[in-house]
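See structure below.
Note that this complex is displayed minus one protein chain, with the remaining chains in position.
Take a look at chain A:
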Amino acid sequence: MSGGIRFENVSVAYGATTVLDRFDLGVEPGEVMALLGPSGSGKTTALRTVAGFVHPAAGRVRIGGRDVTGLPPYRRGIGMVVQQYALFPHLRVEENVAFGLRARRAPRREIPGRVAEALELTGMAAYARRHPRELSGGQQQRVALARALAIRPEVLLLDEPLSALDARLRSGMLAELARLHRELPKMSMLYVTHDQVEALTLADRIAVMDKARLREVGTPQELYRRPRTEFTASFVGGANLLPVTVTEGGILLGTTRLDVERGESAPGAGATLCLRPHLIGLGEGPNSLAGTVREVQWRGATHRLHLDLGGRTLTADLPELRTPPALGERITVHFAPGDAVLLPAGIGADANPRTAPGTSPQGALTGAGRADG
């Protein structure tokens, strides 16, 4: 079995609303692909077309090279884990895990072994005789995972699997999922999430989605270091998005000349400078910017400063300061030329208007706020 998922221009519409617009994406066998986007971006819809619970208005879905677009869910050979676990409350843990094997009429004597194997894989072997209601949320999610894995699917679909867990459990489960991926290297995983940390941690590649469309696909490093759209820049990692002018001589932010790689931007055009808050340093240096301190937030390991740069807000995350600046104080910050990315205006226009150039400082604030996940 080759595995892998292929979306071929899949569109889904409910009445007049298009919830997935010509979605085209391939997930390689053994690859972890994260579908990352805000709620309503169509990421869950995309996953559900693979599961067979949503029927595309146009386009095809293939699993392992096989066209499954017209197949009912039970003939698709997928494993699926959803946010609310959906464990069968009337069945014990082991019966839940055996459910898929029984439904597919697996040889009776193989079932106990495979149930034990799946429970072992998720560390739930000790709970086989319990009912779901006797388990904590994290344990239930592990059982749901074991239930999906017991049928040895080519493709595992995960729909916000960690959203219902608290922060500590979430990072534990994230490590578990990464381990599972190493132990089951042939299985493709499609991981839907709105949490960029989950996507960055787990995925081989991330597909960024917004407003029913695929915006950008790339490895986590590519998307984080070299985002190609403002939406990606702000959604993956959080960023300051500053409108700049590209001239023959260099990049101008207001009247300040900056030393940044020009990339594909043509002189004379507008562009957006994407600058990660944590790559900004205090004091003079290359690319110095002077601003007035509007707000200081102490976050333990860092201080987050909001600076007023002549009408634009710049968010800077600095390692904890011994004497944080006072409100209204005028300070200078800088960033290394290689740490900023210039987004050409043409591609930037495709992005979320909320983070587009010239919006209120609030836009930059929320963009940067996501840096904590």
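By our rule, a residue touches a chain if its C-beta (ideal position, glycine included) is under 8 Å from a C-beta of that chain, and two chains touch if they have at least 3 such contacts; residues count from 1.
In the analysis below, contacts and distances are computed from a predicted model.
UniProt lists the omitted chain of the complex under the protein name "ABC transporter permease subunit" (options: "ABC transporter permease subunit", "3-oxoadipate CoA-transferase, beta subunit", "Acetyl-CoA acetyltransferase" or "NADH-quinone oxidoreductase subunit J"). Residue A:131 is the one among A:22, A:66 or A:131 that touches the chain missing from this view.
Across A:5, A:93, A:151 or A:342, the single residue that touches the chain missing here is A:151.
The missing chain, though absent from the display, is touched by one residue of A:27, A:61 or A:80; that residue is A:80.
When the full complex is taken into account, the listed residue touching the unshown chain is A:51, out of A:5, A:51 or A:305. With the whole complex as reference, residues 51-53, 72-80, 82, 84, 86-90, 99-100, 103-104, 131, 133, 144, 147-148, 151, 157 of chain A touch the missing chain.
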